[in-house]
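Right, one structure below, let's go through it.
Every protein chain of the complex appears in place save one, which is left out.
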Amino acid sequence: MNSIGNLFRLTTFGESHGPAIGGVIDGMPAGVKVDTELLQYEMRRRRPGQSNLTTARNEADMVEVLSGVFDGVTTGTPIGFLIRNTNPHSNDYDNLKHIFRPSHADYTYNVKYGIRDHRGGGRASARETASRVVAGAFAKMALKHYGIRINAWTAQVGDIALESEMTEEMLAETEKNAVRCPDSVTAARMEQLILSVKGEGDTVGGIVECRITHCPAGLGDPVFDKLQARLAAAMMSINAAKGFEYGDGFAMAARRGSETNDIFVPNNDGQTGDDRLVHTLSNHSGGIQGGISNGEDIRFRVAFKPVATLLKPQPTTDTDGHIVMSQAHGRHDPCVVPRAVPIVEAMAAIVLLDTLLSARAARI
Amino acid sequence: MNSIGNLFRLTTFGESHGPAIGGVIDGMPAGVKVDTELLQYEMRRRRPGQSNLTTARNEADMVEVLSGVFDGVTTGTPIGFLIRNTNPHSNDYDNLKHIFRPSHADYTYNVKYGIRDHRGGGRASARETASRVVAGAFAKMALKHYGIRINAWTAQVGDIALESEMTEEMLAETEKNAVRCPDSVTAARMEQLILSVKGEGDTVGGIVECRITHCPAGLGDPVFDKLQARLAAAMMSINAAKGFEYGDGFAMAARRGSETNDIFVPNNDGQTGDDRLVHTLSNHSGGIQGGISNGEDIRFRVAFKPVATLLKPQPTTDTDGHIVMSQAHGRHDPCVVPRAVPIVEAMAAIVLLDTLLSARAARI
Amino acid sequence: MNSIGNLFRLTTFGESHGPAIGGVIDGMPAGVKVDTELLQYEMRRRRPGQSNLTTARNEADMVEVLSGVFDGVTTGTPIGFLIRNTNPHSNDYDNLKHIFRPSHADYTYNVKYGIRDHRGGGRASARETASRVVAGAFAKMALKHYGIRINAWTAQVGDIALESEMTEEMLAETEKNAVRCPDSVTAARMEQLILSVKGEGDTVGGIVECRITHCPAGLGDPVFDKLQARLAAAMMSINAAKGFEYGDGFAMAARRGSETNDIFVPNNDGQTGDDRLVHTLSNHSGGIQGGISNGEDIRFRVAFKPVATLLKPQPTTDTDGHIVMSQAHGRHDPCVVPRAVPIVEAMAAIVLLDTLLSARAARI
Partner (left out) sequence: MNSIGNLFRLTTFGESHGPAIGGVIDGMPAGVKVDTELLQYEMRRRRPGQSNLTTARNEADMVEVLSGVFDGVTTGTPIGFLIRNTNPHSNDYDNLKHIFRPSHADYTYNVKYGIRDHRGGGRASARETASRVVAGAFAKMALKHYGIRINAWTAQVGDIALESEMTEEMLAETEKNAVRCPDSVTAARMEQLILSVKGEGDTVGGIVECRITHCPAGLGDPVFDKLQARLAAAMMSINAAKGFEYGDGFAMAARRGSETNDIFVPNNDGQTGDDRLVHTLSNHSGGIQGGISNGEDIRFRVAFKPVATLLKPQPTTDTDGHIVMSQAHGRHDPCVVPRAVPIVEAMAAIVLLDTLLSARAARI
């Protein structure tokens, strides 16, 4: 279905080439000053046409907030919002009406619903993620009250991976380049690769990494709503996501317990900057133990496949099952990863705020 | 919280050393003949003490079904069930009462709830997964009506990975060795590694791979309940899981669209054995496109960390924040992967059945 | 929260004097031809300013459908919709900004959220119900495929109650008078009463009765989602509703089992017009037994209190707790019942469709 969250819940609607996309944010805590700057900043980070690395579709992505805010402050009532689709080139898709594009949702939507809006991918288009970024921005406004910060960046494009350990200084670099990699040298190589792949009419995959800092201990609701389970579901619901790992992730499969256990030590004089009794010397766990945050940084990574839409021709079938050639004329990203960075942050913020609110119910 | 699923929903309860664990299976479709053999078979696959690779705790894990079945057939009413804890050695844990074991849930449960049952890990113990296997067995009974089959196996232990592509013949080998790896040579090397690690008082991680065959196209509920999102949440809720990927997963980050797109071709004469109009030549997508199954095999992998409980001493803190040494006397698995195989299958079955039922609501 | 339903789910947003109200309909089955006529007809039935019995606020209540429909047919994706507020007189409410109006939600919203949009009652305004009527219209389009029909009417206004048993002929009369009472003589008396009460600056309560015909047996999900429990929750969520009863309702408290049991008899030659094996001679049960529809007409009644907004002065307190006089200058209904009729139908349709979809999951 089209809702995520329990106490803080986003419901989205909208097709790529319909009149508008949008959603409802329910359970936004009352009393939060709305930071319009932040909202539009996040939208700009996700919007198409922001650089030569992204689709040429030019959408301003102006968010119209329709409810739930009064005198610039959230009221606790649902926030309805709208983003008009102003620049669809639906004709670009006329030739795809009767085609099942390879590795797209055309076939599966047809099988499930018996009908689909084929224009621009319809509901399956990544355009839907704009609504997620809106909700993520509101969640970030609330999380800010608790000092919680969420930062994602491009950790890999094709076979070019960021090698260095992330530092505060590096984080500040993330938004300075179009690929959103915090190391400018690696970023330049990634951009190079994306442009070269684009030139071939091809696409390339990558990895987004995310870090949540100053997250209080105690968030997450075992046994099925463990924090990592909620994060995984949120991330795997993003278009083109193929994998999720947290802490040391898949690498832990090859390791020993004695190498990966995180040793507790006293948090002397609050050296971590919070009032926890203890903290851990290492963070292989990625800030979550037993499905509940332990106060260390929460770290996770999301793998994205190469965009399925290619500008070079591919064989496929039409909706009658006959072999045809498919070739995109639409405007598409050669690599989703740069624009996925703010989406990953948004989904993380949505999950975190929901979990933070439910944690209030844990004790009498 | 302790429920998973919407139309087919499992709720579990129980601590490792309490009187019993169990749960309620709600939404089990009526009219399914209960296969008691299958139920106990699945329980045996998960139960402790089954081989020298697993914990020595000896639990028969006899399931008492308390409701929802009449004359050997499911009635559509909730299935309450119970597994008595018959072999707890709670005294093994007395010395851990005031200790936060490294990379365990001791600290986080204390922070969240202010109290915890420390015996055997309490609610955070993997013993809870026995209830999941019960529900998974019932789900499998229902899925069988549609020919859907779910098979998981050990794909990696430490740095020993199964290299060969899985075949039907190999699948039949999975249950023939204690490590549940379908290739007997690799299995032997894995067993060797686990025993060696165990001898050192250490533990080791690994990877479980799962394949769902004969899954109809059309399952999954975008945009937030995409099939992969549901599977990811279910898998990441299993104890010690650190990563999830489906199809070609993380490897797709390094690939091009032209390499990973799955080309549709006509399903001439129903060569796939079902009545789909088309099928795909490759399956990099892992059987899911746009969050909906496409009728190809669903393939995914789950990474597990090394068990945190070590038989060799480690420093940590007590509940007052003082440094102490921790050493387990309890009975623990040196590697969770062999026993995780049936748990992964169970969680997959739970998700699949729930999704199959909700797919019935897609059209008028 | 602001969502209702499980498989067919409505989420609403919007304040009375904000830019717009609207919502998202999720889970609308694919393949339903959208009946725009029906949609606008239902909106006209609920809209303000339709007669001298209702508020003078003049809203066209044009519904803008933003998604989920393609080529005039539902696609199974969420239906976002919007109704602009074109005729708010927010200044009418300036004097109420710091006042807790008697028996309104002013005080309770303030206590709960610490802030409220005071204009026109904000979120607590009955204007929100317009969104419910939109969803109800879509639900009706789907229910029509199964021949299910929902009709409500005004059964009581003040102390004037409709005495006669409802017939098909009478139902056809309901929409012919402004009060929506199917008996024209009683209707005239009711209108008289409402106008007289309105002249006094006062308001009056009433009862809406609803009948669902051709509802298949088997709908409802015991034990907590019994059909009557779902209907009760839906009805009691309507503004000003104070009571719900189904079948013979409260009157059954004074009766004997031998008087109120519904005797089963064979449905010879399908005399009921459906293929049930049996039917009942009487219908004290109101079409539901054990929480599940039995194929007879579903009958229930909803009591509405008099509107709290009076045009005559009343003492109350301001938001500082000081005694002040309150007098409405806004435009309000002297009696909600005539406009509640389509709202009751809408909520019934929403519940019915949701239940109909979930009933598909009952059996293997």
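Going in written order, the chains are labelled A, B and C, and every chain counts its residues from 1.
Convention: a residue touches a chain if its C-beta (ideal position, glycine included) is under 8 Å from a C-beta of that chain, and two chains touch if they have at least 3 such contacts.
A quick note: this is a predicted structure, and the numbers were derived from the prediction, not measured.
Of the options C:Ile4, C:Ile150 or C:Ile343, the residue whose C-beta touches the omitted chain is C:Ile4. For the chain missing from the display, the contacting residue among C:Glu128, C:Asp183 or C:Glu345 is C:Glu128, taking the whole complex into account.
In the complete complex, the residue from B:Ile21, B:Ala139 or B:Ile238 that touches the missing chain is B:Ile21.
Remark: the omitted chain is touched by one listed residue; of C:Asn87, C:Asn267 or C:Gln327 this is C:Asn267. What chain C contributes to its contact with the hidden chain is residues 1-4, 12, 100, 102-105, 107-109, 111-114, 123-124, 128, 156, 158-159, 197, 202-207, 217-218, 220-226, 228-237, 241-250, 252-267, 276-278, 280, 284-286, 288-295, 303-310, 312, 314-317, 320-323, 359, 362-363.
Residues touching the missing chain, restricted to chain B, are 1-3, 9, 11-15, 18-24, 26-27, 30-31, 64, 66-68, 70, 73, 75-80, 82, 112-117, 122-123 (touch as defined at the top). Counting the whole complex, the residues of chain A in touch with the unshown chain are 6-8, 27, 29-32, 74, 76-77, 142, 145, 222, 357-358, 360-364.
Following the convention adopted for this analysis, only the chains that are shown with their structure count from here on.
In terms of their C-alpha centroids, the spacing between chain A and chain C amounts to 39 Å.
Once the centre of each chain is set as its mean CA position, chain B and chain C turn out to be 45 Å apart.
Mean C-alpha position of chain A lies 26 Å from that of chain B.
Each of residues 1-3, 12, 112-114, 123 in chain A touches at least two other chains.
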